[in-house]
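Left out: one protein chain. Kept in place: all the others.
Chain nomenclature is as follows: A and B, assigned in order of appearance, with residue numbering initiated at 1 for each chain independently.
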Amino acid sequence: MAQVTIQPAATEITYRDAVREAIRDALRRDDRVFLMGEDVGHYGGCYAVSKGLLAEFGAERIRDTPLSESGFTGAGIGAAMAGMRPIVELMTVNFSLLALDQILNTAATVRHMSGNQFGVPLVIRMATGAGRQVAAQHSHSLEGWYAHIPGIKVLAPATVEDARGMLWTALEEPDPVLIFENVMLYNMTGRLAADAGPVDIAKAAVRRPGRDISLITYGGSLWKTLEAATVLAGENIDAEVIDLRSLRPLDDATIMTSVAKTRRAVIIDEGWRSGSLSAEIGMRIVEQVFWELDAPIGRVCSAEVPIPYPRHLENAAIPQVPKIVAAAKAALGRA
Amino acid sequence: MTALTDKPHLSREHMLGLLKQMIRIRRFEDKCAELYTQEKIRGFLHLYDGEEAVAVGVIPVLEKRDSIVATYREHGHALVRGVPMTAALAEMYGKQEGCSRGRGGSMHLFDRATNFYGGNAIVGGGLPLSIGLALADRMRGDDTITACFFGEGAVAEGEFHESMNLAALWGLPVLFVCENNLYAMGTALAFSESETDIQRKAACYRIASEAVDGMDVIAVEAAARRAVHAVRENRKPYFLECRTYRLRAHSMFDAQLYRDKAEVEAWRHKEPIVRYQGWLEANHMVHPDDLARIEAEVAAEIAEAVTFAEAGTWEPVEQLTRFTYADRAREPVGEVLWHK
Partner (left out) sequence: MPSLGADMEAGTLVEWLVKAGDRVKRGDVVAVVETQKGAIEIEIFEAGKIEQLLVDLNTKVPVGTPLARIQTELEGPPGAVAAAPPPAVPAAPLAAPPLVRAPVAPPSPPPVAPGAEARARISPAARRLAEAHGIDLSTVTGSGPAGAITYADVERRFGEITAPSEKKRTLGLDLDAMRTAIAAAMARSKREIPHYYLEHQVDVTACEQWLTRTNAARPPDDRLLIGALAIKSVALAARRFPAFNGFYRDGKFEPASAVHIGVAIAIRGGGLAAPALHEADRITVDELMARMRDLVQRTRAGRIRSSEISDPTITVTSLGERGVETLYGIIYPPQVAIVGFGKIVTRPWVIDGAIGPRSVVTITLSADHRVSDGHAGALFLAEIGRLLQEPDKL
């Protein structure tokens, strides 16, 4: 009789549900964990991520806040400094700017500034990205800005597995961690093992191995990049797709191993091009594997405009599959 | 001056203790000014002259387990709280023997041992932090409180209003202590606030409040006792406005073009040490011997601190990037800061 290996059952789950499971899991595991943010309780979360959690865990642990981003982010910092494990939800990265002072001037600085006496084990989750025609003030991708700041860590889960698993690992960090959830991913479904648990938060992942070019990306752009890789395969270009997963720190080892192998790189970053994270990655590639390069490094970023409202203009403003394909082909010297 | 009989705890020892603390702060700040002109202390230096009664009146009323959040004008608060003068001065010199390893300087004195959560250079920046500390206390059901000191300039910041609202809405045990010294750097209160009666703002948030003469250390202490008791018992915030005055400039590099000397002189005659010492002398509670002893003890402590700071060492440059993140490989991270 043949050996039968029992696999844990996998389910189809949306990214949204995976995040909710992650929060629920954390709340159950550790009494110190609580969720705080605008409309996370009674409303069920702006993106329905925390739906049902108020009934399950109560108002002390699923804490609705007034519209006071600076106030409640600072409160999260203080609670973390005092030994709790808060998850602060800033509705979107667009509103996080009101809390930027607390994030940069308190959360990121306290450990260094106090000579290691105090740390801030805080997790901040934010939605990010464009694509829903919500116009200029609601469509930013500022992960790259935050990745500029020493003292914090920045994550961009792009798969259901990471949506489910990064939160717990982030909660175990003694320093502030920002988790960016791209708005276009919430409805996405994927397979998740029933026993899915914490995942590492320091390494990039090779989502598609390839020989001809390294396509480096994160967050919402991952799926467009994978689609572009499929298109490229049809033209005999074998693209390797790297999902950065962690934007600060960047996993240089994985990036450089890939580029040293393929000798070409295109970076796909939904931030505005100038001074974006793609500029940082490109520079690191030049610093570390210059001699392996066979072509200039390319990048596909958002156009330098405030994100416009009408669909055709919004689509033109942000990275899309055809642009990724074109950039890859250009790196290979193909029209 | 409030009558002695209202204050049940005022033993002679306590009375002299209050005087000594204020003198200690005043002489320390004076020494800092001197060291600053000699370039031993660099960057920005904000001195507390004239406001000593607030720190000295409030902080000893707190328990060791309570938390304190302060501003960049926090030397007095740190000293009264029990941060060693040696560590504080070494910090201002930038030496690694300083309380923040020399990393912070005058504006960023931190001390975990005394639950002193800093020195903050962002006006209003400490208020949300105090909300968080109090939130943790509330969620754990402790009976600790958080005292948050800030100047009247901070009430213009959005963070002040957000924090007051959150404290009242969530029932957080925060004692807000507003040190109204009439000037936010160089901007007089009347140019900054539509409502200059600061204490009234607390009412909008349904927070119990009181204004007190911040130049009268006994009055401040009495008000602090009431306030701390209220916060601890009721687990609700309290707002204490201390009306005081800053005798020195905002910082060392300030020509004080925004106020005239006559005004400063007038306040000098009613500043807390002059008033309190005068009152003690008039009531024969202090003698010249006591004063001489206090001055001598304070001078000795300051001299020791200067020696300590001068002898301190510079953190090696190789350590520059340490403590940006927790150093898990070299130091156990463990439980972060249970401050009980």
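Here is the rule we go by: a contact is a pair of C-beta atoms (placed from the backbone, for glycine too) under 8 Å apart; a residue touches a chain by one contact, two chains touch by 3 or more.
Model, not experiment: these values are computed from the prediction.
When the whole complex is considered, the residue among B:Gly43, B:Gly82 or B:Gly278 that touches the unshown chain is B:Gly43.
When the missing chain is restored to the complex, the residue among A:Met256, A:Ile281, A:Ile307 or A:Val325 that touches it is A:Met256. By the touch definition given at the top, subunit B reaches the unshown chain through residues 30, 33-39, 42-44, 94, 249, 251-257, 303, 306-307, 310-311, 313-314, 316-318, 320-321.
As for the chain not pictured, it touches subunit A at residues 252-253, 256-257, 260-261, 263, 284, 287-289, 291-293, 333.
Note that in this section only the chains that are shown with their structure count from here on.
If you average the CA atoms of subunit A and of subunit B, the two centres end up 41 Å from each other. Interface residues of subunit A, counted against subunit B in their complex, comprise 34, 60, 63, 65-66, 68, 70-84, 86, 101-102, 105-106, 110-119, 121, 150-151, 153, 174-175. Against subunit A, in their complex, subunit B makes its touches with residues 67, 96, 98-104, 108, 110-112, 117-118, 120-122, 125, 127-137, 139-140, 158-159, 162-163, 165-166, 169-170, 322-328, 331, 333, 335-339.
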